[in-house]
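Every protein chain but one is kept in place in this view of the complex.
Chain IDs A and B follow the sequence of writing; residue 1 opens each chain.
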Amino acid sequence: MRRSTRLAVFAATLAVLALVPFVVPGYPTTLATEMLIFATLAMSIDILSGFAGRTPLCHGAIFGVSTYVLLYYVTVANGNVWVGAALGIAAATLTAMIFALLAVRTSGVYFLLLTLALGMVVWGVCLRWTSVTGGENGIRGTVRPAWLGNARVLYYFILVVTSAMTAAMWRFVRSPFGLTLAGIRESETRMRALGYDVPLHLFLAFTVSGFFAGLAGVLYAFFNSFVSPSTVGLEQSVEGLLMALVGGVGTLFGGLVGAAIIISLENLVSAYTERWMMALGLLFIFTMIFAPSGVLGRVREALAGNGKPRT
Amino acid sequence: MTLAAIQVLNGLTFAALLFLVASGFTLIFGLMRIVNLAHGALYLMGGYIALSTAMESGSFALAIAAAAAAIALAGFLVDRFLLGFVKGHELRQVLLTLGIALCLNDLALVIWGGDTFTVPVPEALRGAWSFAGISYPRYRLFVLAVGVVVFVLLWLLVNRTRLGALIRAGVDDAETVEAIGIDIKRVFVGTFMLGAALAGVGGALGGAFLSLYPTADSEILVFSLAVVIIGGRGSLWGAAVGSLFVAMLATYGQVWFPELAYFVIFGPMALLLAFRPLGLFGRAA
Partner (left out) sequence: MDRRNFMKAAGAVAAAAAGPASIPSAAAQNGPIRIGLLAPLTGVVASGGKEMVEGFNLYWNQFGHKVAGREIEVTVEDDASNPNTALEKARRLVEQGNVQMLIGDLLANTGLAVAEYVKGNGVPYFIPIIAADDLTQRKRIPNVIRIAGYAASQMPRPLADWLYKKKGIRKVVTVSQDYTFGHEQCGGFVQTFSELGGKVLAQYWHPLNTQDFSPYLAQIQAAKPDIVYAMETGADGTRFIQQWANFGMKGKMPLCGSMNLTDQSIIRNLGSESEGILSAAHFCEGNDAPATKKFVAEYEKAYRKLPSLYGFSMYSGAMWLAKAIEGVKGNVEDRPAFLEAVRKVVLTDSPLGRPVRLDEYGEPVYDVFIREVKKRPDGKYWNVPLDVYPNVSQFWHYKPDEYMKQPPYSRTFQGIKG
């Protein structure tokens, strides 16, 4: 896709998103806010799975750690919300670094399982360390500052932050570092032979991905004013991964597309039937069999098939 | 003394159940390199089917048989019609089984509802048995016995039969086995069905003392994963040792370090995966 076309697509998307609170105020705006938050999470997962070739099942935990820290800091420790946000993101990044240290030497299915186990450890801590995390009760409290109290203002705030973060992520994956990651995804042995320090690259990729997941976690705290063990649980990691997969791994924006599809589907399906889980499962199956490269992946393949070089 | 004895039995009997479920998982993982994340859902389905069969027919034995047969069939369908599409793509297979797990779980919810059920057991297995100064549930001892018997049978199957030899050869090197002219696909399907059946039987037995409810599948799956990772994929001894390890940790951990209960199980699993992914008894492909 040519750069100018791409810019046009971005601009159009941004314009559409900016109009949401005017065209569909109320509940759909709330949904759109959620979509943006989870899009950030899905994109952070994509940095690792799409660009570095390592599929993780722990990003729910990383995301939720940030939410927990922020909510704890403001409601229990009575701290400032922005300091709390910084702490949350730091905690998430630190968690990602610890996970990365343990996981960089594995790949494929083992990486998946290892990250699953690590996510479970975090979940277990959040569930049982009742004195700090509130255990089954979670932590509740409105942490977003008063000027973000209005739903519309909150939406725009999150839109601005998400756009900035998306731009940052995009720059990251297109940087020389990001291209090295793509090379690692294509063939690890070749990159090693070429002299690249693969474990270091993976470690950094994981850490960066954790940073963005942590950021999404902070936005979630603003939006939800509540966190419980579900937020760091396996289901959250699975849903985040599914969003990245359905949208298209390795495309980055697939995260946004995937989040939009899944959240819309959830609300649509739930309006008529309770069988949302089955719809999600079928979507997973369908994607794996017929569209493993996801929606944007298919689009990209179709465009590439027109003979134009992939940029 | 009494407390210690009871706790040991608690761990052993839970280990027996875990072994039943994890042995199926490890066979599939070891031979077909498939991490079957639907294994927990197969366990739960097996349990529900046993529940309905037992309630309709009044026979516990029939319930177990029905669970085994039905889930073996489910395994066949999954392998033939779904996994077949993503052959050769490990990650896709895993994620596909995740989707299957979600569907099966919801299907069970539709059919049996959200209540918690317990598979009814025959009178002879109810209540406690008093021996050596302690009282212990008969049923849990029964599960322990079944676990041991299944271990022996599986060991014989894998080490003393032709099929077992094929499975072992397939775990070591599937390509070569195929090159010799043996239809490895049949072995694969058979193994998948056996693994699934074990999960189903696990559900039938587990459903009687741990009860059946919509999230039981992910709980047992996560335990099975821990067992297989710690014990090593494709290894029966690994599944047995892994089950003992995980069960004892769960039993003692629950009371001694309730705050760290999950950490105590997943911590070792994570460490093993990081430093010795093959586990205690697994062998490199």
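Note that contacts are C-beta pairs under 8 Å (C-beta built on N, C-alpha and C of every residue); 3 or more make two chains touch, one makes a residue touch a chain.
Because the structure is a prediction, the values reported are computed rather than measured.
Participant: Relative to the complete complex, which of the depicted chains are touched by the chain excluded from display?
Facilitator: Computed over the complete complex, the missing chain touches A, B.
Participant: One chain isn't shown here. Among B:L109, B:V148 or B:L260, which residue touches it?
Facilitator: Residue touching the chain left out of view: B:L109.
Participant: Of B:G58, B:G84 or B:G127, which sits in contact with the chain we cannot see?
Facilitator: B:G127
Participant: Which residue numbers on subunit A touch the omitted chain?
Facilitator: 26-27, 30, 127-128, 130-131, 135-138, 140-142, 224-226, 228, 230-231, 267, 270, 274
Participant: Footprint of the hidden chain on subunit B, which residues?
Facilitator: 2-3, 6-7, 10, 13-14, 109, 113-116, 118, 126-128, 130, 135-140, 209-211, 213-216, 219, 250-252, 254-255, 258, 261
One rule holds in what follows: only the chains that are shown with their structure count from here on.
Participant: Approximately how many whole Å separate the CA-defined centres of subunit A and subunit B?
Facilitator: Spacing between the chain centres: roughly 32 Å.
Participant: Quick check on the complex: what are the subunit B residues that touch subunit A?
Facilitator: By the definition above, subunit B touches subunit A via 33, 35, 82, 85-86, 89-92, 94-96, 98-107, 109-110, 218, 222, 225-226, 229, 258-263, 266-267, 269-271, 273-274, 277.
Participant: Give every residue of subunit A touching subunit B within the complex, in rising order.
Facilitator: 55, 102-103, 105-106, 108-110, 112-114, 116-118, 120-121, 123-125, 127-130, 234, 238, 241, 245, 275, 277-278, 280-289, 292
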